[in-house]
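Below you will find the structure I want to go over with you.
In this view, the complex is presented without one of its protein chains, the others remaining in place.
Chain naming follows the written order as A, B and C, and within any one chain the residues start at number 1.
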């Protein structure tokens, strides 16, 4: 359908493999945790769109609608490599905002955000909305921590763990979580499946609510191809079976609803 | 095999759809009429290399070896569109020089070059070598005549025909040929098959030698896929049959050896 | 040349007694139940919508990963997850029947009886224009070999469905066969009103670092532009023997691609994987075909099977 084409405002390298892309777009209302599907090329290689979280809304401060969005992405393969060569001023084909985003935390004593790698992305808008939340961030090495400064601007409680100890604590982010968790907390987590599975187990043991934002490879992004299925725990089985679609039923799920053993890690 | 990578020196738009690309390359000996196979992207779309004539040799004047080559190309599809976005300084994957090129005209009274559209390309080096040759150039409209000025720099006899009459004579280049041809001439022609077939017929009637440079779609460019076959007249049938490969047996052929009726125009 | 063809009739075709305002449908499994794409394209401009494959009971589908991208294509192993025929009728048809387009229900089963029963439940449902039988499914009674690769089994399924319903029946053929013409003849003999082809081609991709298949089920179905040359060939082969209309499917991204199928012998086409790439592909294809028809002063009807010898 005819729509005003969205344009690239900027596409800046933030460090070795990381880019920030601004896209001019009179956005509809965006909920923290939603994502977009981006067509990186109008050729056939790669063929499918690529999913990216909405990092920030450009425009009037603190609003859920704006004049554009910012993506943060890491170059990991050919799609993101091509994206990194796109120029300001170019049209860009973006579908969204998609998915459901994080539920607002009401009635919790403490909000703990847990992010691994690019798992930071969907948490930023949420972090901006909430005051006094804690962010626990895990990465392999210092070079992956470049965006943590964005959070430090308005958050006091930011703790970092790196696997090689090159920044913050040496170790895994889930170890930080073990220390921070307390009853009455709520957890918002995003990162690799292994980390989320761990965080979910820690939350369950502490009897704490935990929301996770999942990633699966996606063909359509809107619940049509049924490709991005994850297994939910049986008691939540819907009419269409025990699989939930990450794109349209998520990407955010209550971690208690996910069958964590179903992932072939 | 390890070889010094060739680099793009410049890639300039010459007019609406036409580009000049300079490639830095300590070239081997190049014969006028030879071509190269260029990989326009390292992705899969398009998959195959694209053939382009060698327009000019960069470097010391009047030599058959140089420090680079110049291509002239017209953007007609996705391969050439991608080529037009390539930047100076980038590596470019070029195989060549390929094919046989034009035989040197000895013992002829008059050299007539006949070019249609981008058929100009393989004639430039030849034209530079020869003095006093005539160039007949045909195009659809004025916008396709941008490179004719390169030839005018050192050639006195340049005649142009355009189909819409927007530049030079209104009509077909073969009409110019009818007027210019005289016994003892030799013709060098390159352009669309229809034009070459016509030129060949004119040459035959005048009992004049005519060399044509053919274009076929090419997968390998080096005589291996056997894809770029054209039918030769039976009396020239080789051991491998009556088909000749444009890339390795040509691209230049004696027009008398080609079975012009075999083309499905 | 039919210089006088009117705008509307230029694009229109009739298949199995149904009038399609244009020859571009969306393919089963790639367009949900229609509503999902409503925000992204004008559903009323489609020639038709073929809904996700329906079975008697709801099906949960396969474990993930279920999709993987391949050169100019993708593999899927969804496992025919669907809401089941009853939920479809109750929950999805109310939206679909209001659209100004044809709605075709794609059906499947694991036994001939399954097929028959799904078809029966759909027969007479208001707003449904036709059934498309997906015969690529494993026949549980015959050791899991797909109905779609054995002519006699395909014949059994199609006759059973055809004899149980009043709705027109389209049979969707599997490309995983030695000779598509044999399958076309078998299902035509069984009374199908039209054939559609191709369904996906069985494929596989391997994660070499983990040394395991990238799909949880190991193999899946290949779709997308990669398979288009195979699909065009099969449609052309089918057209040499078919006496009923053919609907061409496989790797169509643009109007030009759709026209390849029509010229090779298809009366209409379905667009699948391209919807994921651009939800507006089908509508753009309609526009592109119309532009082509005007330029060539012809109609879809005259173009069908017009490939020169």
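The definition used in the following text is that contacts are C-beta pairs under 8 Å (C-beta built on N, C-alpha and C of every residue); 3 or more make two chains touch, one makes a residue touch a chain.
Bear in mind the structure is a predicted one, so any value in this text is a computation, not a measurement.
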{"item": "Shown chains that the omitted chain touches within the full complex", "value": "A, B, C"}
{"item": "Option touching the unshown chain, where B:58, B:158 or B:222 are the choices", "value": "B:222"}
{"item": "Residue of C:33, C:88 or C:236 in touch with the missing chain, whole complex considered", "value": "C:236"}
{"item": "Contact residue for the chain not shown (choose from C:51, C:75 or C:160)", "value": "C:75"}
{"item": "Positions on chain A where the hidden chain makes contact", "value": "44-45"}
{"item": "Chain not shown, touching residues in chain C", "value": "70-73, 75, 149, 176-179, 201-206, 208, 210-213, 218-219, 222, 224-230, 232-233, 236, 251, 256, 259-260, 263-264, 292, 303, 306-308"}
{"item": "Missing-partner contacts on chain B, residue numbers", "value": "1, 39, 44-49, 93, 95, 216-231, 239-243, 248, 262, 264"}
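Following the convention adopted for this analysis, only the chains that are shown with their structure count from here on.
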{"item": "Reference chain B; chain at largest CA-centroid distance", "value": "A"}
{"item": "Computed distance of Cα centres, chain C from chain A, in Å", "value": "35"}
{"item": "Touching two or more other chains - residue numbers and ranges from chain A", "value": "44-45"}
{"item": "Contacts with 2+ other chains: residues of chain C", "value": "71-72"}
